[in-house]
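Structure provided below as structure tokens; questions to follow.
Apart from one protein chain that is not included, each protein chain of the complex appears where it belongs.
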Amino acid sequence: MGTESKRAEVMQNVIDASRMLIAKGICEAFGHVSARLPEADLFVITPKASMDVVEKPDDLVVVNLDGKRVEGKREQPLETWLHTCIYRVRPDIGGIARTHSFTTSVFSILGEDVKPVHDFGAILMRKVAVFQDSHLIENEEIGERLADFIGPEGTAALLRGNGTAVLGKDVIEATIRAIYLEESAILQFRARQIGKPIYFSATEVRERGTQLLESAHILRAWEHYKKSSR
Amino acid sequence: MGTESKRAEVMQNVIDASRMLIAKGICEAFGHVSARLPEADLFVITPKASMDVVEKPDDLVVVNLDGKRVEGKREQPLETWLHTCIYRVRPDIGGIARTHSFTTSVFSILGEDVKPVHDFGAILMRKVAVFQDSHLIENEEIGERLADFIGPEGTAALLRGNGTAVLGKDVIEATIRAIYLEESAILQFRARQIGKPIYFSATEVRERGTQLLESAHILRAWEHYKKSSR
Amino acid sequence: MGTESKRAEVMQNVIDASRMLIAKGICEAFGHVSARLPEADLFVITPKASMDVVEKPDDLVVVNLDGKRVEGKREQPLETWLHTCIYRVRPDIGGIARTHSFTTSVFSILGEDVKPVHDFGAILMRKVAVFQDSHLIENEEIGERLADFIGPEGTAALLRGNGTAVLGKDVIEATIRAIYLEESAILQFRARQIGKPIYFSATEVRERGTQLLESAHILRAWEHYKKSSR
Partner (left out) sequence: MGTESKRAEVMQNVIDASRMLIAKGICEAFGHVSARLPEADLFVITPKASMDVVEKPDDLVVVNLDGKRVEGKREQPLETWLHTCIYRVRPDIGGIARTHSFTTSVFSILGEDVKPVHDFGAILMRKVAVFQDSHLIENEEIGERLADFIGPEGTAALLRGNGTAVLGKDVIEATIRAIYLEESAILQFRARQIGKPIYFSATEVRERGTQLLESAHILRAWEHYKKSSR
């Protein structure tokens, strides 16, 4: 697929991801979604506004790895540094969802990890820990500390008191992970209300997660949520 | 009723069941529903896609008791074996719903049974236990183990970490059971959050369950949920 | 107001009450609402079907105090005896809502009373206790036992494992009480999840309840829920 149509596809996915995350209640007035573009060292991100204003590629902002806007009439979000610093050190990552999902916030408030208890939660491939600094990720210094906290293989972090940062090989994987991370948190939370959850072992996480991350399963969830968000 | 119109009715019920289960949140992007057809040793099942693509009989897949597709342009689900193996050993069963209902998943994660606490939960006719293997039911060996676990009189099983399999004499009964199994789990869960639920005795389960399983009550619920899912 | 227009008004209120109770999730496929008619010893009730079929007076059933249908083409509910037996011994009662509200069912399952913790819960005027018999109220004997359990001043009862019976001077009061009884149960339930609720004293219940039961407040809630159920 040529770069231009690949670019258009990536931008459409970011628009669809925005709509999906709002429809699922993972984001309301705040939060942002980004995706790497085919061109070297550029990514596209939802603007400094509620994601519900995002309807067409014109509404998005193109940013380079110095964190500077290179295209788009809207401003980029305050927390663009969250995305910039991760894309710099993680060539394997092609999409990031920064959400305010509710039950993951409960875990942040407790200072506790979210650990897989079901198949879909296993697509995060490991437990998700709390990045303790409660400041917004609004400058390079804290952006680098967060990327460092997530590490070379991490897929997400809980941000103390204000949501999550979820990573994927593309924005489809990042978005579906964001949705299932919240579901995973809810299941773990509910189970803990009346007993002791049986967590997936490291082997189970690896096997189930890898199996589900095959395009077919992730794409099936993506198509379902895209359809129900219209 | 002639075989052809009976066949059309069964297929329509499977389509309605799909819509109902999504509307009630019992299934989202994953899950499947099947029903035995009037012809010997055949059943119809929702395809390998989100159930929200199911709109007409053409979208369904007809499968035989060797697990092979004999009609339909779509693929059957990976977990068709869940259905095939149950239909083989349970001639009394005419419908199966494989769901991802949320609170039943909480019980799976705790490794605990769901037991009737109210009338509608009694239509499962007994407690529902956890099938501990967390693999998808994607081959004949595990399908047979699950059918064996459910046994000659079982009506459902909780699948560790990923939902339920619910059985009925037809797809109407299986679907309404799936809905009320989730309600039963929620009631039991909520009660346990602040005290000790009073479970129905075996006698109460038998009496209430049998009374409610008369067509009139189950059909009334079916018509209500069909209407509210449009 | 003449008897004929009063009769039409009562019937319309029963239709609106049905819609409201479904919209608020207090009833789904089961449940019934009734109201005394201006004529001596008659009441009108929703039919033996889901309340979502109720659209016009023709859909309702008129029953006398012997429990016999005297008007209407549909059948009366199995549990008409619940209504008949209460109307017989409570001349002050002009409306009854038999619901399946969710959190009140949790209290039934625990065998515990719902007690007022807020203003709106005070309109029940006292705590609401559990009628322990889990049979449907489907004959005169159990109907009389329930009316006796509620007593000469009771406003509601929790029915073990299957919902509530809520009484009012008319169907407007019964319906608004049913809605706020469920809210009261949820508040009490939530508070007990993390601490000890401060219940209203008998004096507070009497004062707040009486104040809110003035037509203006109850009618205001009625109009609001009627509007939001369309």
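The letters A, B and C name the chains in turn, as written, and every chain counts its residues from 1.
FYI, a residue touches a chain if its C-beta (ideal position, glycine included) is under 8 Å from a C-beta of that chain, and two chains touch if they have at least 3 such contacts.
Small disclaimer: the values here were computed from a predicted structure and weren't measured.
Taking every chain of the complex into account, the chain not shown here touches A, C. Considering the full assembly, A:Asn162 is the residue among A:Thr46, A:Thr84 or A:Asn162 that touches the omitted chain. Check C:Gln132, C:Gln193 or C:Thr210 against the missing chain and you find that the one touching it is C:Gln193. In the full complex, subunit A touches the omitted chain through residues 28-30, 49-50, 52, 102-103, 105-106, 108-112, 134, 136, 160-162, 189, 192-193. Residues of subunit C that touch the chain left out of view are 117-120, 186-188, 190-191, 193-198, 200, 204, 208, 211, 220-221, 223-225, 227-228.
Everything below uses one rule, namely that only the chains that are shown with their structure count from here on.
Superposing the C-alpha atoms of subunit A onto subunit B requires a rotation of 90 degrees, rounded to the nearest 5.
Rounded to a whole number, the gap between the C-alpha centres of subunit B and subunit C is 33 angstrom. Within subunit C, contacts with two or more other chains are made by residues 193.
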